[in-house]
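Shown here: the complex without one of its protein chains, the others still in place.
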Amino acid sequence: MKVCRRVTFNAAHRLYRKDWSDEQNDAVFGKCNNPNFHGHNYVLEIWIDGNIDPETGYVIDLKIVREIAKTEIEDRFDHRNLNLDCSEFQDLNPTAENIAVVCWNLLRSKLDEKYGLSVRLWETENNVVEYEGS
Amino acid sequence: MKVCRRVTFNAAHRLYRKDWSDEQNDAVFGKCNNPNFHGHNYVLEIWIDGNIDPETGYVIDLKIVREIAKTEIEDRFDHRNLNLDCSEFQDLNPTAENIAVVCWNLLRSKLDEKYGLSVRLWETENNVVEYEGS
Amino acid sequence: MKVCRRVTFNAAHRLYRKDWSDEQNDAVFGKCNNPNFHGHNYVLEIWIDGNIDPETGYVIDLKIVREIAKTEIEDRFDHRNLNLDCSEFQDLNPTAENIAVVCWNLLRSKLDEKYGLSVRLWETENNVVEYEGS
Amino acid sequence: MKVCRRVTFNAAHRLYRKDWSDEQNDAVFGKCNNPNFHGHNYVLEIWIDGNIDPETGYVIDLKIVREIAKTEIEDRFDHRNLNLDCSEFQDLNPTAENIAVVCWNLLRSKLDEKYGLSVRLWETENNVVEYEGS
Amino acid sequence: MKVCRRVTFNAAHRLYRKDWSDEQNDAVFGKCNNPNFHGHNYVLEIWIDGNIDPETGYVIDLKIVREIAKTEIEDRFDHRNLNLDCSEFQDLNPTAENIAVVCWNLLRSKLDEKYGLSVRLWETENNVVEYEGS
Partner (left out) sequence: MKVCRRVTFNAAHRLYRKDWSDEQNDAVFGKCNNPNFHGHNYVLEIWIDGNIDPETGYVIDLKIVREIAKTEIEDRFDHRNLNLDCSEFQDLNPTAENIAVVCWNLLRSKLDEKYGLSVRLWETENNVVEYEGS
């Protein structure tokens, strides 16, 4: 049984590597490498895998997931610049894939080991990534 | 190959255990324990797993799934109070997880054994559960 | 210029008139007259009409709309039974139309007179009503 | 008869006035005043009002609207920082309201006078503005 | 007060005029003029304008609208070829605009004069038309 809580955060970002030339960054990341950033309404689906607790009928109270999501995801990334404001991306290119890994790690560290975890991140209505952990 | 039919039902429910005190129910279920109930537009995705029939090009005719869904799900739960009107929840707390299990069992019993079955139930646009059977 | 804030509330209700017989209620309201109630995820769009404040660039700060919506709509109707828990519907049938009028009146009383107001209420993904005031 | 084409652009922005102190900006714009910007997936609905051409059955060929939208909106705002990259917002706070006015003016100047024009701009799934011109 | 019922129909069509040359049709309608047709999932929003009946709390029972929509729209256009199967488009190019006018006329003829009527037709998720009658 899996349960999911969906949360959102609105952030600016830029795709580039500090150790690459402008030409290289442009060639690989195109308009996503705009030096003054662009942004997205990110939608994160947090999927928790576990057994139904026969007492409550819950796998996990989604209020708990919402609170973890608030502290770990929204307070950290909402209305922020991922490249400039967030230590997680100081040396990590904030692609959707890397954002998903960072979110997964942040959530994993706060979640009881008995639960499985995967995340799905919508960057736009046409681009999505899914990460189930390593 | 999997195929899915999406159906909806609008129902009232209340989360609580008869054998718990009001305090206990409030502590665990909060506003979901409102004694006079609240309600949701449930969306159920019914996913059937099987091989394509080379004659028809169908895994299963989705009209069959729609008919089973009508009899087993909509006629039973739509415009009902899950706690008061539905025998399935007389002694079972109607959390999204338990509703998904009940729907899965109802559908499973009407579906040819050769098919796999999983269900995804949206309680709100932010809360979802998924059940693949035990 | 119009600005809109979208909010949701999940509530139980039943369509019927106390002063009608069961037969009359059934004939007119059908399955919406289930005596034990059913429920919906209501989505309310709150549309405010006004001029852009040249200082802020806002018609109205949507945080203000969100706060009014929280106090007047969500705290009042979310996770409630409209018929039993809400004084507004003691003598008023909670059809989508009447709910929209009640929401409009509640919001109107808290909103500066200089603003126009209309509301759009989604009861299901197929049924919607819109009210611009009398 | 009205026809609509929906387009999107992903941009960074920050709400603030250069002529206000940081305190004033924070008091009014809160987290939207993050100095390093944040961002959105903007969705713009372009509504054109006119008569059906009896020859073609079109009010206007939506390909024309899409092309104007590409040149005037997407090429200008997509993957940009509205505050830093776009001359339109050098002295104009990029609130959803002001962005809608700017888009309306840009589109209006390219559209035959015989057509009416209004725009609806979604900043998030919960915040929308609508502008019909002055 | 306005109330809306949303219905869908899946149809094939082709944009062209019999009295034009192929070149002219191609120049104006492009890929929409594919001689073997293409198709859409049309979504029709039917908006009824009227006063709330103080007895029922309804502007109109949406079941009535749904039945009219079934007879006049779905039975006529769903799983059909608009050009070949539907007399309404024998001499009328089935653009979204013209389909909206035809739907409006069909619905108008079945609807009590005391109600106002407008329709909104989604041809794709990016193209919409709205018609309020002549």
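The first chain written gets the first letter, and so on, giving A, B, C, D and E; residue counts start at 1 in each chain.
We take it that a contact is a pair of C-beta atoms (placed from the backbone, for glycine too) under 8 Å apart; a residue touches a chain by one contact, two chains touch by 3 or more.
Keep in mind that this is a model prediction, so the values were computed, not measured.
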### Message
According to the contact rule at the top, which chains on display are touched by the left-out chain?
### Response
A, B, E
#### Entry: Options A:28, A:64 or A:84, residue touching the unrepresented chain
A:28
#### Entry: Selected from E:18, E:31 or E:114 as touching the chain missing from the view
E:31
### Task
Spell out, residue by residue, where the missing chain touches chain B.
1-7, 45, 47, 52, 55-59, 61-63
### Query
What chain E residues would touch the chain not displayed?
8, 10-13, 31-32, 34, 36-41, 78-81, 84-85, 124-125
## Note on the structure
Even though one chain is not shown, chain A touches it at residues 15, 17, 28-30, 92-98, 100-101, 125-131
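Everything that follows uses one rule, which is that only the chains that are shown with their structure count from here on.
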### Message
Strictly by the touch rule at the top, which chains does chain B share as contacts with chain C?
### Response
none
### Query
Does the chain A and chain D pair touch with the same residues on each side or with different residues, judged by whether over half of the numbers are shared?
same
### Query
chain D to chain E: how many Å between their CA centres?
29
### Centroid distance [mean C-alpha coordinates] between chain E and chain B, Å
34
### Query
How many angstrom lie between the CA centroids of chain A and chain E, rounded to a whole number?
41
### Query
chain B: which residues touch two or more other chains?
125
### Query
Linking chains that touch, what shape results: line, ring, star, complete or other?
other
## Note on the structure
Inter-chain touches occur between A-B, A-D, B-C, C-D, C-E, D-E
